[in-house]
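The other protein chains are all here in position, but one chain of the complex has been omitted.
Presenting subunit A:
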Amino acid sequence: MLATTSSRICRRAALLRSWRRSVSTATSEEWDVVVVGGGPAGLALASALGSSQLVRESLRVALVEASDLSKVLDWTPATGTFSNRASSLTHKSQAFLKDIFAWDHVDEERTCLIQDMQVWDGVSDARIDFSASLLGLGTLGQGMARMTENLNLQRGLLRHLSSIPQVHILDKTKVQTIDHAEASGDWPLVHLDNGRVLRSRLLVGADGLNSPVRSFAKISSYGWAYDTQAIVATMSHPPRGAFMGPNTTAYQRFLPTGPIAFLPLSPMASSLVWSTKPPLAAALVASGPAVLGSMINAAFRLPDVSMRYLNQFILDAHASGSPATAPQIQAEIAWRERSHAIDETSAYASASIEAKIQGIPPTGAELLPPLVTSLQPGTVASFPLRFNHTDSYLGEGTGSRTVLVGDAAHTVHPLAGQGLNLGLADVECLARCIQDALLQGGDVGSRTALLPYAQERYFENHKIMSVMDKLHKLYSTSFEPVVWARSVGLEVVNEFDSVKAALMMEASGKGLGESSVWDLLAKGSESLAAATNAAKIIRTGVSGMLVTAVQGVLKTATSTSSRKH
């Protein structure tokens, strides 16, 4: 035993000598933190680190990004036009950005507070009305969340970073390979396309879904592609009519093909996120902005049976090689409206919008988003939806000193707009752990320093992601008992003020108390999901099970709320 020990020591000593030799000729640069990826998460981490005096004094921080970030820094959109990628930033995310002094650089004029949320079931029409003001939440005018273009946020972060010379931004620089050498103590070596090699104490992967850092660290992830494509666009519409208040309500309708969301950006522009089946998404995008605009209006208004008819019409026309035209679709919508006895003055009519965008709004208009008149040019895009979660946020063994944040660690269904918020929460936590380690004299790349980050964020993200996933599955069916359970679920929640308050608090990142509302929602949606699964198999005795499920939701709700009082 002693012999093996001493031979190991000899080997180590030889290693030490060879390492010292290699250092004298080495071309690698020493960095403490190398962040790969200049998206919102990577830039926010660089900003957070740069805003701490302790970090500025003790760590060398670099951010590597393949694209030209000066384009983002010089982004000057025309007034009234908006980028198609926008996120609803929760209060928690905004507070974090304020704490690191980055929010000052975000153009607040281009953001929009969400004061209310209208969410309803496309099949049963059961509806939840989330309103910040009615429930007296927060301070007046604070709203539930703030719609912010991702570019506006990125530009703000870059402006903030330009005042922090200690954080080095290496843009227009691709990461070619990442490896490690035993001689360098297995610290990650980041090889850049300009020949530089960065040896990093801590390597942060903020490099998105197909993260090269994650591949280097051999962190596996699990997940699945939803059979869903999301269409995004910036929609133009007339301002809200008299007596209707400003355009500060977010609308979301759950259709069996997926949810469609209308998110306000300004009085006359809003952001679309429409998740639907991939062939339909392809056909809708190919049919052009006029047809897509009419279909958006219809998708918020027509009963599900008519939407299915229109979807088929679009698909057939696309398959035949001659995509549907705007007049055709408008005629089809008019015909469907007549068959549903929807009067052309009704709030639910959208076949001819010219007459309806002026004058006194019809009854119920506040339950629906404004009528879309056009889509801003070049803003229509679509991308596939995925659920992805890595097995770990920390690399191990030869991939040690590696940590993942944001989309590199998790990709979430966008139906509650939580993706970017989760990423910012990761960044906030990681920056805090790095500072804690510095205060203790710790090595910021060590597992000991990073473990609290993984422990705090992994379960939290997983919980929210599972709720999103279960809601997606729950709302993707038109099977009747499930729809009934769904509508009961939604309506029960709508009647239950404290639950609503709790849901909204969390959606805006401001917990009511110690226990997280996502726990409650997770339990609730889990029992609903379990019951609906069972309902698919056994049609008899279904109601009993559903009642149990709904009771489950209520029980968790009441016990949670009573604990709080």
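Just so we're on the same page, a residue touches a chain if its C-beta (ideal position, glycine included) is under 8 Å from a C-beta of that chain, and two chains touch if they have at least 3 such contacts; residues count from 1.
By definition in this document, contacts and distances are computed from a predicted model.
One chain of the assembly is not displayed; among "DNA primase", "Probable cytosolic iron-sulfur protein assembly protein CIAO1", "Ubiquinone biosynthesis O-methyltransferase, mitochondrial" or "Small GTP-binding domain containing protein", its UniProt protein name is "Ubiquinone biosynthesis O-methyltransferase, mitochondrial". Set against the missing chain, the residues A:A78, A:A341 or A:L439 yield one that touches it, A:L439. From the set A:R127, A:R308 or A:R447, the residue in touch with the chain omitted from the display is A:R447, counting the whole complex. In the full complex, subunit A touches the hidden chain at residues 1-2, 5-6, 8-9, 12-13, 15-16, 19-20, 30, 32, 54, 184-185, 187, 199, 201, 396, 438-443, 446-448, 451-452, 455.
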